[in-house]
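One protein chain is absent from this view; the other protein chains keep their places.
On to subunit A.
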């Protein structure tokens, strides 16, 4: 005979809340799918879990607080009935099994159970609801091609407010372009895949009116050129490339002083080619003034540059372990 249940929901609210706060986040999520009542109880606790992200590879996953190792860090994977085989693209599946774990390495707090009937969209909805999260931090793609039919994927995930599209590992260019087409409301794109080493092949991405475009990663050999920089139309750009030179960025700033890249407010150039960034070359031909060291926030030397009498920006040059960082900031 099994032991009698512990009547959790008959406890005073203060005590039942405390019990849930003593659970691991993995178990809190499971508790929240036990019934509508438990879902509301978890929501009422206003638990802070940080950011959530979605990954679309062989299967779809929800990652919570993906860059941290805090108590709420976890990965929820949604598995189809059978392996996603057959001719691709396939429609987004109704999960048959669900697994949750605190981290991949230790499989700490690992749970696996039959999906309680929720679609992928309903799972994302559920996470957003119980943790009061309005925005999905990013939607990431790491495979050469997307396994899923784009219309089906958009139906499943398109209703969510997704901040960033993230292309990494071996994500292919066509996959990224289709993602941007179907999730066009994103405000940010991050590209860390070596398939994007040649920017001349994706000028359609460079010219997007984004809030942030991030290109380049240590796994890439991004061959960025001046023409690529001048095409960029985002408010903030962050470029890491071994082909960046002080001369190229100087020319970029000269173009800016003449009105190019009018939406740009912030730029970061990471020089990772062991070369030296010479401030004389970086500032050559620009109208500039050095900012006194005691007024510089952050490391390095800082200079004010003028586009015209009304528009002013700053350039900060900072040597790092990997090379140099050059930051541009529009002053409003």
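The rule we apply is simple: a contact is a pair of C-beta atoms (placed from the backbone, for glycine too) under 8 Å apart; a residue touches a chain by one contact, two chains touch by 3 or more; residues count from 1.
One rule holds in what follows: contacts and distances are computed from a predicted model.
**Student:** Can you work out the missing subunit's protein name as recorded in UniProt? Choose among "Skp1-related protein", "Exosome complex component RRP41 homolog", "E3 ubiquitin ligase complex SCF subunit sconC" or "Protein ARABIDILLO 1".
**Tutor:** For the chain missing from the view, the UniProt record says "Skp1-related protein".
**Student:** Can you say which of A:27, A:211 or A:301 touches the chain missing from this structure?
**Tutor:** The single option touching the absent chain is A:27.
**Student:** Can you tell me which of A:9, A:96, A:151 or A:207 touches the chain that was removed from the display?
**Tutor:** Considering the complete complex, A:9 is the one touching the chain left out.
**Student:** In the full complex, which bits of subunit A touch the chain not displayed? Write them out.
**Tutor:** Residue positions of subunit A that touch the missing chain: 2-12, 14-15, 18-27, 30-31, 33-38, 45-48, 71-72, 109-111, 113-114, 116.
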